[in-house]
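Take a look at chain A:
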Amino acid sequence: MSAHLQVSGLEVTVSGEHGERIRIVDDVNFEANKGEVLALIGESGSGKTTIALALMAYARRGCTISAGQIRIGDTSVLELSREQLFGFRGNRVSYVSQSAAAAFNPSKSIMDQVIETAMLHKLSSKSAARSKAIELFSSLALPNPETIGNHYPHQVSGGQLQRLMAAMALISDPDVVILDEPTTALDVTTQIEVLRAFKKVVRNRGTTAIYVSHDLSVVAQMADKIVVLKNGTVREAGETMQVLDAPSDEYTQALMAAAKPSLRVESLKKPDSETEAALLELRDVSAGFGRVDADGMPKFTILHDVNLTVERGTTLGIIGESGCGKSTLARTIAGLHPAAAGSICLDGVPLATHLSKRTRDQLRRVQIVFQNADTALNPAHTVEQVVGRPLVFYKGISADETHKRVAELLAQVKLPVDIATRRCAELSGGQKQRINLARALAAEPDIILCDEVTSALDTVVGAAILDLIAELRRELDVAFIFISHDISAVRSVCDDILVLYSGRTVEFGKRENFAAGPGHPYTDLLVSSVPELRQGWLEETSARTILRPVDNAVDVDEICAFVDRCPVRLDGICDTKRPPRLIHANGNEVLCHLPQAES
Partner candidate 1 sequence: MILLLVAKRILIAFFTLLLVSLVVFSITSLLPGDAAQELLGQSATPEIVAELREQLGLNQPGHIRYLVWLKGLLSGDPGISMVSDMPVRDIIGQRLPKSLMLAGLTAAVSVPLALLIGILSAMYRDSRLDRSLNIVTLSMIAVPEFLVATIAVIVFAVQLRWLPSITIVSPDATFGELARAFAMPVMTLCFVVVAQMARMTRAAVINQLDSPYVEMAILKGARPTRIALRHAFPNAIGPVVNAIALSLSYLLGGAIIVETIFNYPGIASLMVNAVTSRDMPLLQACAMIFSGAYLMMVLVADIVAIVSNPKLRHR
Partner candidate 2 sequence: MTASFGGILAYPNAATAATPRKGGQIRVASLSSSIADTLDPAKGSLSTDYVRHYMLYSGLTQYNRDLSAQLALAVSIETDDQIHWTIKLRDGVQFHNGKSLTSADVVYSLLRHKDASVASKMATIAQQFADVKATGPLEVTMRLTGANADLPVILADSHFLIIADGTRDFRTAVGTGPYKLKSFNPGIRTVGIRNENYWKPGRPYIDEIELIGIPDETSRVNALLSGDVQLIIAVNPRQTRRVDASPTHEILETKSGLYTDLIMRADAHPTSNPDFVLAMKYLFDRKLIRKALFRGFAEIGNDHPIAPTDRYFAPGLAQREYDPDRASFHLKKSGLAGIRVPMYATPAAQGSIDTASLLQESAARIGLKLAVNRVPADGYWSNHWMKHPLGFGNTNPRPTADLKFSLFFKSDAPWNVSGWHNERFDQLVVAARAEGDEVKRRQMYADMQELVHDKCGVGIPVFISLIDAYHTRVKGLGSIPIGGLMGYSFADHVWLDES
């Protein structure tokens, strides 16, 4: 018996600058049986999405499927006529894309889009399609399945959209569903819910699925088979168990290594003296936007009374999900987003809230490195201009000296010197992020604020950047604030960790304390949501109970901000009073009503 899905000799080309064809997918073969989940794994540029799209006989602009065979059931996909393809796509094979927020049409209601496939292929009546959609919504654990379809895409959250997109893909009961990085854009706490929903639906329906991802840990939870791709070729293929336990290809091994959490900071640096003022100290800092009221507080508050201290040469990690205010915190420290209340002191000297009132030296001592190196480096400038500018600006040194110093800095971030003459736009993502760091270092700052510096990078490249940061810490007397949503990254480079939730510090303490034992319920949730690189982890992790929302009438500032999502909340206390700041046995500060729980 032949496999349900069979790909052989697949080749995809793009046309190069001079009209020549460049192969971006080269002789790819794999197969999957009915009901199996096959994972295509690889980094950006590995051709995984191109292959996935080829399964629907679709190639993006400029690409051509130039050779190979794809069989689904008894259909030879690449031989379908243009007209047949209209009936095939969406009907026999459907697709869930990485960014649901972008893949939903912003101007049409969700329900219209979910049932569109059924309507296009005349699979059922409109009302039947609607009820089927509602059924899928509830089996995907979406809230309010009856009404959620009436909303527009921007009105629901990213995690919900991702599940809605799965419903859209499944409405036609396709033979094969392609899930292209469906959880990459999500927070870990959301990701686990979405993964669980996908797995349940795929298993229950016996759908054959292609799961495209760069994340081995996620794939470990979902896939029966893994195909490892690099530069458009298959590096390794096999059962999930076998690939994870005994990877034969060295690239697979490198992937595995990068995915495993590692500790990059060996020794904790102690403050030189207790009497010396901390390098950076924030006291009761609040910030927000909108009209400022009589008390000087803005209409929408993003940060609530944040306190933190960074000692010279240490690294503070700030972790939290998207929207928790962690980037605002970095911008507030940098003076880009003026604080509404509280104080920020550098070496005991208060900093002006707005950067225009800070001295040039104060500005020099605090540098910020942004998440997205693509937008953080001026594409019109050369590397030397970018890295050299702080030297000229702060030190006013000569051109010759600048040139020499730039070379040193490039060496420091492990880049070849000849890169100095190239334009930033021509560099790769990892190179850009290194330049980004080199620019910050050029100012010889006391502290560098790193805002999600690895999250836009591939795993291997991101790991290398983490290594670099760890090395810089060792070699230079620079403090870092390392902001991330990725707790393993934070744990690997930081001395102290601050957990931010809804603009409030919910837990603060030493890094070691976060590896083990219970802390704030939110911290626990974060830690437990990070997928582990083994099969079965998803099933072992307890499903989250759906909680009753708290009465809207209560002023959220007067109760625990986490109460809506807290699995261990105490009704009558958590939803009525502001939580106290407790010191746990391990020394961590925790913002919670509950005494330290035993786990």
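Rule of thumb we're sticking to: contacts are C-beta pairs under 8 Å (C-beta built on N, C-alpha and C of every residue); 3 or more make two chains touch, one makes a residue touch a chain; residues count from 1.
Selection criteria: all candidates are chains of the complex that A comes from, given by their letters.
For clarity, every value in this text was computed on a predicted model and none was experimentally measured.
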Out of 1 or 2, the chain that touches chain A in this complex is option 1
The chain A residues in contact with candidate 1 across the complex are 53, 56, 58, 60-61, 85-91, 94-95, 97, 99, 102-108, 116-117, 120-121, 152, 154-155, 168
